[in-house]
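Just one protein chain is left out here, and the rest sit where they should.
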Amino acid sequence: MTRPRRDPRAEWAAQFVAGAGLRPRYDRTRRAAAGRPRRDPRSEREAQRVGAAARPRYDLGQAGRPLGEAVVAPPRSVPEAPQTIIVEAPAFLVAVVPDAPGGRLSGHDRQVLGAARALAGREGAVAAIVEGACEGLGAAGADRVLRLEAAEGYDPAARAARVEAALAALAARHTLFPESLDGGDLARRVAVGLREPLFTNAEVVAAKGLVRPARGRRVEQSLAAPRFATVAPDAAADYAGPPREARAVPIDGPTPPPPKSILSATRIPADPATVPLSLAEFVVSAGNGLTDLDSFRQVVAALHATPGASRVLCDAGLMPRHSQVGASGTVLAATCYFALGISGAPQHLQGVAGCEHVVAVNTDLHAAMIERAGLAVVQDAQAVMPALLRLLAQETAGRATGAGKAP
Amino acid sequence: MRIAVLLSAGLHPVSGAPVLPRVEAQAIRLAAGLAASSEIFGLHAGPEAAAVAEALGQGLDRIEHVAVAAGEDPVPALVARLAERAPDLILAGRRSQGGDESGLVPYALARALAMPLMPDVVAAAAAEDGALRLDQSLGRGALRRVLVRGPVVVTCHPDAPAPLAYAYGRARRGRVETVAIAPVATPAPALAAEERPYRRRPRIVKGAPAGGSAAERLKAATGESGPAGSGRLLIQPDPEDAAREILTYLRQIGVVAAPAEPKT
């Protein structure tokens, strides 16, 4: 489902040097059309050469070939001039209903589009069903776009009814939803509404079939691609090819909304200061290396983070017990953990095992937390906190006067 | 107020022992907290009532059991019983545990009973004139507060308050009643999936291109290529520099908003 299949025979044929006697000869330096570029160690080495002194010097930190960029850059900035792919008469359609919160595709949406693209292959087309305006659909792999009218307020039943109508009109071979909170909800409503079975939480999406876990991940169920499926997060890769057309498809008039039962809906954003530690996205945590907890609290507030603490501070009553991080406190699921003056006892590290990124500031170079951290600063946290506060204050001031950007 | 809590025969995720799914125990707690005077009962459709007897120790006094053969769709039987009892609120877990875990049953019920469904609720309270105030989880502690007029089907999210402790004495006093029912709705279409032991698959690494080579994917996975690389270490930097580095790093991973953008 990912790389195009290699055809060794064709590659050999392309490399054939014609008219060189009885024995066939091949030019192996010639690049295969679809393959990976062949490395030339000699020229790479030459590129690393610094200056032109008699004694050659090489900068080995500089990669001869920008390997990293291909990974870091988003797919749309592929060096070659991207050419939009147009599928004029698709053999079949694969529909995708992305969440697209705020008119922007989420990472999960892109993955589902990538999965749909893999299902569609060369002949099929991917049709995205979105509400209101949504950008970047073509780059994410959509050939067709159905724009439903944007609904006001929260009414999942009405949205499901609109999507049902659109799907009925589209007659797609497969329909994929993201298995997210809203997407999973919508998928189930639509599937039940259309009396179709739903293959939920697929962890593998390929033309051969879909696979989902069941019975507490003891078994997996596989099935040739069904009509309706939801795709688990991080199960499929984004679409990485050239942009697609994303041609708008007209749809019929509005569908009558079902009776309203929701009187009002208000969104309450998570307040980082009060959100339960186990749900927090970004935790700034204080340890024994801190003495000034007032500036710690200011840092937490300035970074819009959730405060945490090591056991010692909680035992001493300096921080509330519910802010304790660790095996005996709260086990975190945060994206980032910022540890100030925490050396990292084993029980504490157990609490942050699930954190993707860790930043640590500690005076002890050999502290376990420094080892665990993605960015480790061996420095007194007491000194770093005011510096951080000053920096944030400067930026705020700069923004307020419109003077410009901080670095 | 009459509240029905849907119970399923779950399996423990690690030991595989038959247990009450945690999220259903949380749903019981939501129901118990809603109104002291309300009538709360559990409802289970399955071959055996013993599978959900554990719920009696976690806040339910009475469970109704509708006998349904193993492997059969429980929805028609549940619809029939719920139509008879006509509860004002039907609570369920967002996914079952140990079965197909597709989470479709509450939706099928809501459709068949023509009731609205509110998913992923973490808190519930009675509002004025019979409405319900429900807090839906939007992940990471964000909520959507919805005012809804019942009767309504509500699924409970795992971020709801932790379940009440199991009390053996209460479980002993509670009772399970088996009710005979004639199913009314037709069963939902089923998928004939092939089953085999679960195989853990590598998660797709963020930022890795789909068409990249194995070497590129490895580099993306180990984070060797990016500037944020693995384990940057600054030894005794100037505090100002350290602060700048930290802030840059935090912005890179996206937990702190960029300076020029207004906060959302």
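As written, the chain order gives the labels A and B, with residue 1 at the start of each chain.
Assume a residue touches a chain if its C-beta (ideal position, glycine included) is under 8 Å from a C-beta of that chain, and two chains touch if they have at least 3 such contacts.
Operating definition for what follows: contacts and distances are computed from a predicted model.
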item: From "(Fe-S)-binding protein", "Oxidoreductase", "ABC transporter permease" or "Lysine biosynthesis protein LysW", the hidden chain's UniProt protein name; value: "(Fe-S)-binding protein"
item: Absent-chain contact - pick from B:M1, B:A35 or B:A167; value: B:A167
item: Residue of B:G42, B:G57, B:P87 or B:P119 touching the missing chain in the full complex; value: B:G57
item: Touching residues on subunit A - with respect to the absent chain; value: 288, 311-312, 315, 321, 328, 345-347
item: Residues belonging to subunit B that touch the chain removed from view; value: 12, 14-15, 17, 19, 57-59, 162-170, 172
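Keep in mind that, in the parts below, only the chains that are shown with their structure count from here on.
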item: Separation of mean Cα positions, subunit B and subunit A [Å, integer]; value: 23
item: Residue ranges of subunit A touching subunit B (in the complex, touch as defined); value: 2-4, 36, 67-68, 70-72, 75, 107, 111, 114, 154, 156-157, 181, 184-185, 188-189, 191-193, 195-201, 203-204, 212-223, 226, 234-241, 261-271, 275-276, 279-282, 303-305, 335-336, 338, 356-357, 359, 361, 365, 370-371, 373-380, 383-384, 386-388, 390-392, 395, 398-399, 405-407
item: Complex contact set, residues of subunit B against subunit A; value: 11-13, 16, 97-104, 107-108, 110-111, 116-117, 119-120, 131, 135, 137-149, 152, 159, 188-199, 201, 203-204, 206-213, 216, 219-220, 225-228, 230-237, 239-240, 242-250, 253-257, 259-260, 263
